[in-house]
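Partial view: only certain chains, each at its native spot in the assembly.
Should a chain be cited, it is by its letter among A and B, assigned in written order, with residues numbered from 1 in that chain.
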């Protein structure tokens, strides 16, 4: 029961686009490549998806064997499906996995049998209120089978019995996940985690995968002091697996975000970490507050995505969840209507830009001490002030300098200063850089 | 100057009703029995009332002699009144204590004298704005006399002089109060205190007496870890007396409530303890918030009922005051309109039920630690989860399990969890019990 770690890509393929301008295009392209694949918490669809992501960023793929204990759980058997359908006795397929991989209840057991309509009905899932949509359903831990179909399809079932074929395997294999580590000056880490186990659902969570991939590309080019770790994992079991195999890493995680549902037109929603007052909670709220567009900050609840595991009491990591419309709050959620048309390029780009701004705060926050703490220093002779005083409104830049000098007492971080000044972090960071340049600030060891 | 303690009833009379269904009936019945009696801070009316309460619950009656020092005070002389009236010279009684025991200014000194109308007027108390109501007035510490009457009675006084007769005694005797102790597993105590010194006033405070009596009956039948102490005392001097005689008990009081005005149709009002953030303050607010009906929580003030004494700085007990309409805020207050018609059975029952819910929180709050703190445990294999996932809205019960597991880190009590989850305490307590049963929680020594 050993685990293997394969390093798919150690360097970027030379053909990868490197300009920042095409973020939206590149994200949509990746989503289009991944959309048709039938992913699940295990199996070749997920494996193939990780390989496609790995063409963009040097992902390390981990394969963890069935039966491996992961905290209170065990890696399940690997599920692979080739085809599945419901057909009339004369061979007409009325529901076919080939049409949509949502049609199969995930982890359905293999079968090929004539089923009376009454029994079949007990294994069908549909949405009476949105009769043209196929629901997405799973049964990872139940030895059962089932089909998901539109209500219209279901209403047309008029035979006494149907042939049900599920050509699938449920056998010992592996749970696959992807990991990218971008070492920084420090061993302290920032964790980004997205679930990559859903089949043809675009917002949940190809959008998160696409944004995470572009964010990784951004981080590769950006100087950073923190070590960044990006995880592409099956929901729940993936984070449990990673946590169980990396308990020595857990104490190094300083900030983290679960990325999910990042392409819909809803307002950005930040769900706080269990702590509620972690630095990441304050950072994300600050970035959203200063972007000008509507946003929501909601408290932690132990329901949702993998923040449930990262924030379990034995780990209690400072990991929140960064979304647009939260799980369960948009009508397309977990249905065939969560398709590529539902996701908007500008929303993907907006999500990415906000995350870049969060990274700017993570990287830029630090503590300084004024080297001229008694009274204000002369800014004029240091080239930081106009010579004519008496103007009514000093520029924001001037205020940023004054705030930074006033609060740089070794007890306020630059982020604390930005919050108290009610100014964007970038303005305060810029002021600090200018003050450092004229030797009015010195760093304080944290 | 010794004090005597009499144990009126050691066991319940066998005829006592024991079913919970007739709470309202039993409370009204007790109030009807007590209503006609003229109680005061001392005297036979109070003594007789305690005996009637003692027919329902095994009350211990304490008799504390006149002159006994009680903190800064002294037990006063005992006041007993047989009759009192104002009559014309030809013997026609225009105001008569026999009609309403509110007619006499409490602690009026004995007299039998012809009084000129001008002098008489100086000793009369009436309510010009509600001319049909008799006010309730007392003069415990003044050597004076007086009558309370309706404004209409007062307006009809047209004689030059009247005969005033007060057949009362003010002599060395005792201050009487009732006490019931229901021992629990712990020596830590919960105190319920109600004033039982008012004459024919129904809401203030026969309602409190009736609710306290039924609450005692409920506690006799309910398993409880805390020791419960119920006091039926004259206002102010009663609590001072109890405190002065029980300084060794004071440190054991963990929670307490003064019960007053519990039968009127106003919204339940909780006046916080002096501490403002005591557990009882948080418990009561929680129970009221989750009942769905309007309520008020008001901050402590050093005016009101016996919480003034329990919350004096030398004791500073976590004792709030549980009411419906607070003293002085309803027009019937301290007048003859605070009669049996003013009190509603459903309001009495509602007050009692809320207090039972408070007891449930007091008894049920405790601290636990998850035995599976790293990641979520498998609820399915422990019979606590359905096998088909993906449903949009997990049941509240499921959320209660998840919240309890997530916050059971030894630092949150179950009450803290309920507050953070914004769920009724009972749901979290139930979740904890189910998790204990499958060995996912263990208690933490407090």
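Please note the rule applied: a contact is a pair of C-beta atoms (placed from the backbone, for glycine too) under 8 Å apart; a residue touches a chain by one contact, two chains touch by 3 or more.
Predicted, not measured: the structure shown is a model, and the values here were computed from it.
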Since every chain is the same sequence and 2 are placed, give me the total copy number for this complex.
-> 3
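The rule is simple: only the chains that are shown with their structure count from here on.
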What is the distance in Å between the mean C-alpha positions of subunit A and subunit B?
-> 55
Which residues of subunit A touch subunit B in the complex?
-> 70-73, 136-142, 144, 236, 239-240, 243-244, 274, 301-303, 308-309, 311-316, 328, 333-334
Interface residues, subunit B side, partner subunit A - complex | 370, 372-378, 380, 387-390, 392-394, 399, 402-403, 405-409, 421
